[in-house]
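A single protein chain has been omitted; all remaining protein chains appear in their positions.
Let's turn to chain A:
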Amino acid sequence: MFNIRRQGGLTRRFSKVVSYYGLTTPPYKLDALEPYMSRRTVELHWGKHHQDYVDGLNKQLATSPLYGHTLEELIKEAYNNGNPLPEYNNAAQVWNHLFFWESMQPEGGGSPEGGVLQQIEKDFGSFTNFREEFIRSASQLLGSGWVWLVLKRTEKKLAVVHTRNAISPLAFGDIVCLLDPFFKMFNIFSINFAMTSHVLFLQPIISLDLWEHAYYLDYKDDRRSYVTNFIDHVVSWHTVTLRMMRAESFVNLGEPTIPVA
């Protein structure tokens, strides 16, 4: 999933070999999502913000006992059951952004087909209901964060959730997270609280960045238009199909079929 760049090495006999996370390029040209996401936005978002998270993580790992994990393992380790370690923020944001770039494609949007559409209709009633819930959930996030389409592994059901700041659904194991991990405050009245009992075993399918840096140059304060254009014109149902296929190797979404001997 990630380019591992090796430094040092062969010429000096005793030099230490160190691996770093690298920044992968989005799977399309930087202007390919225009007019819904400008080249300037992607240049800054990928080339500066995403790059800064990668650089920040590599810098931390140079002196961290967490060195040597895959990125997914690192996110879970660093989440530390809801008491995030310093590496958590950068690790999760590196992954969240990578997942985000791959959630989009030029000439995307429209309606999914086949099994993905059937699953959405089964779990949301209709594609229109899903679309509305995605837009509503994005507008209900107060502050920076992400909105996700996830597969709830235990309930075998698709759902829309939003997370704050760098929080990635990948981090949630079987721990009920009641604390806002960065500020150690009970969010008794926030949407997060209502969500927490359901946020278990989530397999991410789509991510949309709701930090203002993701849309401010193109949409200013109009988050709703940004989210609507994402779902109508740039979301990659092709990627979703592949991710659902992968997810189904962990979750049986239908009636189990028992092979006849």
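In the analysis below, a residue touches a chain if its C-beta (ideal position, glycine included) is under 8 Å from a C-beta of that chain, and two chains touch if they have at least 3 such contacts; residues count from 1.
What we mean here is this: contacts and distances are computed from a predicted model.
Enquirer: According to its UniProt record, what is the protein name of the omitted chain, chosen from "Cyclin-like protein", "Superoxide dismutase", "Porcupine O-acyltransferase" or "Eukaryotic translation initiation factor SUI1"?
Expert: Going by its UniProt entry, the chain not pictured is "Superoxide dismutase".
Enquirer: Have a look at A:29, A:48 or A:246 and name the one touching the chain we're not showing.
Expert: A:48
Enquirer: Out of A:27, A:114 or A:143, which is the one that touches the chain we can't see?
Expert: Considering the complete complex, A:143 is the one touching the chain left out.
Enquirer: For the chain that's not shown, point to the residue among A:85, A:217 or A:247 touching it.
Expert: Only one listed residue reaches the unshown chain, and that is A:217.
Enquirer: Just to verify: which one of A:19, A:38, A:58 or A:165 makes contact with the chain not shown?
Expert: The single option touching the absent chain is A:165.
Enquirer: At which residues does chain A meet the chain that is not included here?
Expert: Residues in contact with the chain left out: 44, 48-49, 52, 89, 142-145, 164-166, 180, 182-183, 185, 188-191, 211-213, 216-217, 220-221.
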